[in-house]
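I am attaching a structure below and will ask some questions about it afterwards.
Every protein chain of the complex appears in place save one, which is left out.
Showing chain A:
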Amino acid sequence: MATAAAAGTTISDLPDVILSNIIAAVSDVRSRNSAALACRKWCLLERATRAAVSLRGNLRDLFMVPNCFPSVSALDLSLLSPWGHPLSSASDPALIAHVLRHAFPSLSSLTFYARNLSTIQLVASQWRSAEHVKLVRWHQRPQVAAAGDELKMLFSECHRLKSLDLSSFYCWTDDVPPALEAYPSLASNLTRFDILNPSFSEGFKSDEIKAITKSCPNLREFKAACRFDPRYIGFVGDEALVSVSVNCPKLGVLHLADTSVLLNARGDGFTAEDASINVATLIEAFSGLPLLEELVLDICNNVRDSGAAFEVLNSRCPKLRSLKLGFFHGISMPIESKLDGVALCQGLKSLSIRNVGDLDDMGLIGIGRGCCKLAEFKIHGCSKITMKGMRTLASLLRKTLVDVGVSCCRNLPARQCLKALEPIQDRIERLHIDCIWDSAQELEDDLDGVGFDLNCLDQDNDFDDDGMSKARKRCKYSYDLNMELDVNSNGYGHSVRTWDKLEYLSLWIAVGQLLTPLAQAGLDHCPNLEEIRIKVEGDCREMSRPREREFGLSMLVNYPKLWKMHLDCGDTIGYAHTAPSGQMDLSLWERFYLIGIGHLSLMELDYWPPQDRDVNQRSLSLPAAGLLQECFGLRKLFIHGTAHEHFMMFLLRITELRDVQLREDYYPAPENDMSTEMRADSCSRFEAALNRRQISD
């Protein structure tokens, strides 16, 4: 033993100073918790160096607020239980504020649930030196004396505010300009301002955008939900766009999105009305923003022939790495092999395009050739692209592309999409596809002429960064084509496909469709898949009961490392209690979706129950509670909806469960009075019961 100890140096031989720096650099919470369990010294060091804490726990257990984190500079109070409860209505708000302030004396970043004005005052006044504040509110905005009062209260307390995030704060657009006007010096010090919020029914108008940007000339990051539709009075158009660039030249991150987009509408093609934005304006705006790194222009109306603007974008904004566009047509219309539009933005690492009605395979390939550093590519609602174009893009970007999303593209149902991604199947880490299952008929079409003969395209290639000779490029492409004629294929031209690096999978599926065809479609073997997100959408009110008994979650057992799931049935609409005679209610559908979830070895689950829109209810039904309780290894469960005490108690049967919360984080969160929301007492009883149990690890 003595010789073994003397022979090697271990980590505990490092002096404290160095050890504490090492531990300070660890950001993942679970790793930090494990480090703290190693030995007493490590525990002290970990506690002393933790910089960010998200506080969970019930307000009634205030005495348990941890005092051992002196270095915390970022505190998140928005998840305290009962979730969404106004702090100022608790039994002793002053005491709560005092205890929290004492535990976390110096904060630079603060996030809290700002249910009402008095809560804002209570919390903001404790940490007046906060530089970054994020307000959270999913409940409806309460009545205030005048528009902007809540923000004014915040500004009056936190003078040193530099960054304000209202992206999850339910308020009105009218609330913002008056507050900024009342505190001009604070406004001019703001470097980050996020008002990209789907709760606004209409979005900011042109005048408001102009006023806001004028008050905040030092903005480096600006995200706003706007009203672009020219049918509305005060719509955001050319003038406003230019004013943004004129007023805030230091912008590095600019996101302007139409509110309709934020509600995740699906669709493709052109809209009836064009936006009132012309190319010259775009060019002017881009010219005024030389520091731009991230740009999002997610509009709801057509901007035609916009290619020219993006050609300019590359030269005016050399730092641009991330671009997201919605309804910009003509962004890649290469003539023969001359690249144009977006394809000229060579520096892009991330590109997301939505509803480009005239983008076809050639345009797509142009992007693949031009944006040769792309690591992330998302495409939505482009009806002209096909498997061939997508596959060529994947081949071209093989070296860099690791994150791909394809949705709502008519010619790319699941199987086609997966086939198109074959060239990168061993490299791709994150993937989104729509679960649109095609018939076996389409398989026949797959087998002939996959991919293009790119050789003929390359003749006029004056765009040759890498210095590769044209001859070599020609060979490279034909090699890729050969790979497709797979020697191992079975009768259907389909062998077992391994997606080695895939860690995150996101799926969209229409209500009533099954999940089981997923493996057959091409995702058979994903040895490293850890996290999955499934979104189910549709109206099941008219539908008769599902033909199959189960949706097919059990098939996910094929993915051995899967431990984290988001199951979002929140946009599945149905009847909770009031189904007309003979029609099905949501309990049946919940059962359909959740059967089999107990077979997966999930550790973390976020679940959005389906909703009854007429009564704003998203609530757990009996079979759902029963099926969730079968997830024996579950450690964390977050239900984005409401649930009865009777059903919540089922969850206590999951022995490993340690963190559960009902979070009604959708707009509008139901008010306590008129919902089946868990009453505060029920919540406390449940959490007390949960916390009383012994946890083995």
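Definition applied: a contact is a pair of C-beta atoms (placed from the backbone, for glycine too) under 8 Å apart; a residue touches a chain by one contact, two chains touch by 3 or more; residues count from 1.
Here is the rule we use: contacts and distances are computed from a predicted model.
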Task: Protein name as given in UniProt for the chain not displayed, "Esterase d14l", "glutathione transferase", "26S proteasome non-ATPase regulatory subunit 4 homolog" or "Large ribosomal subunit protein mL38" - done: "Esterase d14l"
- [ ] For the chain that's not shown, point to the residue among A:510, A:543 or A:579 touching it.
- [x] A:579
Open item on the list: Just to verify: which one of A:83, A:593, A:647 or A:666 makes contact with the chain not shown?
Closed with: A:647
TODO: Decide which residue listed in A:291, A:588 or A:690 touches the omitted chain of the complex.
DONE: A:588
Task: For chain A, the residues touching the chain missing from this view - done: 545, 577-582, 584-585, 587-588, 591, 595, 598, 615, 621-623, 626-627, 629-630, 644-647, 649, 653, 673-676, 678-679, 681-682, 685
